[in-house]
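First, the structure itself, so that you have it in front of you.
Only one protein chain is missing from this complex, and each of the others stays in its spot.
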Amino acid sequence: MKDIRAELRTREMLTSMAVYALLVLTIYGAALAQVGDTLQVIQFAGGLLWALIVFTSLLGLNRSFSHETESGCLEGILLAPIDRAVVFLAKATSNLLFLAVVEVIVLPLFFLFFLSGAELAATTPMIALPLFVGTVGVAGVGTLLSTMTIDTRGRDVLLAILFIPVIFPLLYACVSATTVAFLGVEGTFGTFWTSCAVAAVYDVIMIATAWGLYEFVVDA
Amino acid sequence: MNSPSTHTGARGTLERLLPVALIVGAVLVAVDVVWTFTLAPLVQGAQLSEPTVIGGMQVTTKLLLSQKIFYLHVPVAVASFAVMAFAAFFAVRFLMTKDRAYDVRSKTAMEVVLVFIVATMISGDLWTYFEWGVWWVWEPRLTTYFILMLLVIGYFILRNAIDDPERRARFCAVFGIVAFIDAPISFMITRLVPSSIHPVVFRTDSGLPPMMLIPFLLGLFGMLLVAFALYRIAHRINADALEVEELKRALEEQDAQASRAAADEALGRLRATGAHMMAGDADAAPADDDSATPRHDATATDVSQAKED
Partner (left out) sequence: MDPILAEVYSTVLPAAPYVIGAYVGIWLVLMVYVLVLSRRAKHTSDDIETLREALKRREEKDAR
C-alpha cells in the first residue's frame, strides 16, 4: 500500500519506465528498418511485445527497491511485527500494479509503432489473458529475485542474469499464446488455451515458492 | 583417514566406500563404453535404396554410429539432474537448520552439477551438429538444458557477488531451490506448448532391446556412482578449505587483539612514565608515540623492544 501511495505521489518512476519502453520500441524500429513491407510483422509481434515487457520489468523491479533503500523504508517495514510473507504479498502486488500501469501505457504505443499497417485478427483482445498471467508471474518471481540482488555488486546485471532463465518458461508460453491471438488462425486456439493454462501453472508454482522462500531473503 | 567433526560410524563406512564407489563407477562406465562399441547393434538411420542381408538379418536402413553418443550423454545428463536434486535438498536443510555444513554441501553439489552439465552440452552439441548439420536448434531438450546451465551459472555468479558469508549462503540456498523447481517446469513447458508456426520435432525413444538396454543402464548407474564419488571428494576438499580459511581468520583476529592489547599496555606505561616525569620535571613533555592504530607486526616488535629495554 505504501509503495503505491509513494508512487502516486512521485510519478518519477512511471515516467522513466514509460520513456524506457519507448526507447526500446525505437531500437526495435532501427532493428526492423531494413525489413520492408513484405515481412509479416504480426508473426513475431508477440515475441517483440514480450521482450519489451521483460526488459521494462527488469528496470522497474530494481528501481522500486532502490527507492526504498535510499529512504531506509525497508528497515522500517521489518521492524514492524508483520509476517514476512505478507511483506512479499504487499511488494509483489505493488510491483504487479506498477507493471500493469506501464503495460497500459506501452501497449498502445506498441500497436502504433508496429502494427498500424498490419491486419490484426479479431481475436487480438484475447492477448489480455496471457498478458495478465505473464505479468503476475513476472511480478512474483521478480520481487523475490530483486530483493536478493538489491544489495549486491552489479545489482541490475545480476538481476537480469538470475531473472531471465527463471522466467523463461513463462515467457515461452506467453509468447506462444500472444502470437496465436495476434494471428487469429482457425484451429490454433487449442494452443492458446494450453499455453495460458501452462503459464498459469507456472505462476502458481513459482509464486508459492517465492512466497515461502521470501522470509529467508528479506533480513537484509 | 577419518573425517573431522561429528561424523560417526555410518559416515565412516561411507568414507571408506568412497574409493570403491569411484572405481566401481568408473568400471561400469568403461564396460558401458566397450559394450557400446562392440556388442550393441547400430541404430537405424535413413532408408536404404534397397534392402540387404547382414549377419543373417535383413537390413533396410543405414546404420548409425552417432547414436552411440547417447550411451554416455544421457547418463551424464540424468546424473546432473540427480545431483541437482541433492543440491536443492541441502539448500532446504540449510534454510531449516542454518548449519553452515549444509551450505558447503549444496555448493559442492552445484559444482558437480555444473561439470556434468558442461559435459552434457559438449556431447549433446557434437551429436546435434552431426545429426542436423547445425550447431544449435531451439529444440525442447536443448533449450531446457541451456536454461538449466544458465541457472547454474547464475548460482555461481550470485555466490561471487555477495561478500557476507551468512547472507551468501542464504541467498544461494534460495536460488538453488528456485532453480531446481524451475528446471522441470521449463522442460514441461517447452514440450507442452506447441509452436504455432513451426512444429516441434520430438524424438520418441521407444524401448531399447536388451543388447542396448544393458550397457545403457550400466552406464547410467556407473555415471551416478561417479557423480556421487566426485561429489564426496569435492566436498571433503571444500570443507577442509573452508575450515582453513576460518582458522586463518581466527588467527588474524587473535593477532589483532594481542597487538592491540600490547599496544594499549605500552601506551599505559608510557603515560605512567610521562606522568612520573611530569611530576619530577614540569617542562618535559612525554614522547607520546600515538600507536592508537595498531598495525600488527610493527607495533608488536616495537612493544617487544620496549619490554626488553
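Just so it is clear, A and B label the chains in written order, and each chain counts residues from 1 on its own.
Assume a contact is a pair of C-beta atoms (placed from the backbone, for glycine too) under 8 Å apart; a residue touches a chain by one contact, two chains touch by 3 or more.
Bear in mind that the values here come from a model prediction, so they are computed numbers and not experimental data.
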{"item": "Among the chains presented, those that the missing one touches", "value": "B"}
{"item": "Listed residues B:A82, B:L126 or B:L270, member touching the removed chain", "value": "B:L126"}
{"item": "Touch criterion as defined above, residue of B:L247, B:A261 or B:A275 at the omitted chain", "value": "B:L247"}
{"item": "Contacting the left-out chain in the complete assembly, out of B:V76, B:V104 or B:A266", "value": "B:V76"}
{"item": "Residues of chain B in contact with the chain not shown", "value": "33, 42, 45, 48-50, 52, 54, 59, 61-66, 68-69, 72-73, 76, 111-112, 115, 118-119, 122-123, 126-127, 129-130, 226, 230, 233-234, 237-238, 240-241, 244-245, 247-248, 251"}
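The rule is simple: only the chains that are shown with their structure count from here on.
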{"item": "Contacting residues of chain B [partner chain A, same complex]", "value": "95, 147, 150-151, 153-154, 157-158, 161-162, 167, 170-171, 173-175, 177-179, 181-182, 185-186, 188-190, 192-197"}
{"item": "Residues of chain A that touch chain B when the two form their complex", "value": "43, 141, 144, 148-149, 151-154, 158, 161-162, 164-166, 168-170, 172-173, 176, 179-180, 183, 185, 188, 191, 194-195, 198, 201-202, 205-206, 209-210, 213, 216-217, 219-220"}
